[in-house]
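Only a single protein chain was left out; the remaining protein chains are all shown in position.
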């Protein structure tokens, strides 16, 4: 296997012509990077890449997402059903469907479980506010550190359709993605590199916020 | 040497036909992964893989478990005695014997010494409760974050048979493994990948719990 | 690609004969190292290398600085303008111009965004004092741990010329570089290895200071 260690190490390629092989390559690289950063303990996380207006590639249920191979990536429709008989998408695939449907610009979605997101989300009610950080300029439409970015925190729920219904009302107002309590973050972008940069930016700022919380007590 | 960086990078192989060479390969890979994650300082830890109903492969006493070679893995019986004359199992081999005997499903056992397990176990009495975390679904039989998983904490003891006798009464009720105070964790699974995923899951949750403890004081 | 993992792994070469290819090689290596150390989340940071008395090489705007290629490094003048038509320097290039102009000895400048610099700078007013650490001997002109080194902290500002005007009065008195609040550090040196050593030294001491702050509360 000769997989790159991150999507940032992949050459740019023409958008719109995404094949399953290209998508798998990006997903495998993103998984490796997220593992290096500690965002994918055990079998946590799922990663996807849009293939067309109504299909996307996503990691298969189970297994460690830091050591993926092409065979661990399956093709699904926006209804969450696998294109190929026998492939088994994870329950959380529906949260990817929701984002791709709501955001036509979204081309890649990353979900991970970091310590910062897990712990911090158990100590806040329903929102984490990021303000005064240069790094927040990585998020969609942000041009200054003086803005206050609201990251919604939703209660975890094993009933994914119900969780999705709770997420829906706020989908228009989450430039940095969202957090599920005790679980992890969801971020996306117009390509895999951008989604990964936002993942790194959000996790960095959650780690800063968590650290500041312990100093400010 | 061309050892994979984790058991997750190993191809699946038919269970039940485990050879010493296969077992050693999995153990070496698990050691490398655990070292990368910081679970094997100095000469800490020991790792094993079942070979049959009454024999298993385990790391030799002494040496660093993050840089193992095939020669560092020896074959022992469920009585803890080396199959080959001259091989010297570590004293803690008996704790592996106990688990393999009690749990016919256990095929791999991992023991490491992380900072989180070491420190947290010195601040609790006899149990760590994990509740409300998505990652806890990695443990045997768990399907929801709302369950309360009890991880027993036993006092450390250089008398391993006595330590094993303390562990015994709770062996039926530890889906996430157990912790020895100031020492480390024991986890197992139906194959090496699963044992490693549970190791990562347990350590992640111990790190979260330790962090939360410092915030909640 | 065969890039070294840090500038410390590069062979020494004759100073004064720096070509764009050599400069790019050093910058790519410094970016890899800073990423390994966690100083370059998302698209943060920018890195430069002087080419002559009035030109330097610097990372292009945007993109992840841990996975640079030669094509991500552009040539600019001390006025901050790109030498090659179409190249787009980042706004912060002006801060590099200011340092190269003020410090004829400066041959390399590194800017990163670490958690320690980001969090600590939000908890102090205008100066971080480093005193009693052996590592502080890495900074220009320092020979003992008993000195008190003052690291100025400036408010972040999207108006870079205005930020530069605030930095200017203190440029003569910052042996360890400076910090921009909620943003990151700027360090430099007489060659890339030295700049990188100072970056590691400053970040180590900021991390120590932040840790001590949590113990001393």
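A few notes on this one:
Order of writing sets the labels: A, B and C. Residues in every chain begin at 1.
Quick note on the criterion: contacts are C-beta pairs under 8 Å (C-beta built on N, C-alpha and C of every residue); 3 or more make two chains touch, one makes a residue touch a chain.
Small disclaimer: the values here were computed from a predicted structure and weren't measured.
Considering the intact complex, the chain excluded from display touches B, C. When the full complex is taken into account, the listed residue touching the unshown chain is C:135, out of C:20, C:135 or C:171.
Only one residue in the set C:88, C:102, C:162 or C:211 touches the chain that does not appear here, and it is C:211. Residues of chain C that touch the chain left out of the display are 6, 8-9, 132-135, 138, 143-146, 193, 196-198, 200-201, 203-204, 207-208, 211-212, 214-215. Against the chain not displayed here, chain B makes contact via residues 1, 41-44, 63-64, 66-67, 113, 115, 118-119, 122-123, 156, 158, 180-184, 210, 213-214, 217.
FYI, only the chains that are shown with their structure count from here on.
Ranked by how close its mean Cα position lies to the mean of all protein Cα atoms, the top chain is A. When the CA atoms of chain B are superposed on chain C, the rotation angle comes to 180 degrees, reported as a multiple of 5. Chain B and chain C have CA centres that are 43 Å apart. Multi-chain contact residues of chain A, defined as those touching 2 or more other chains: 214.
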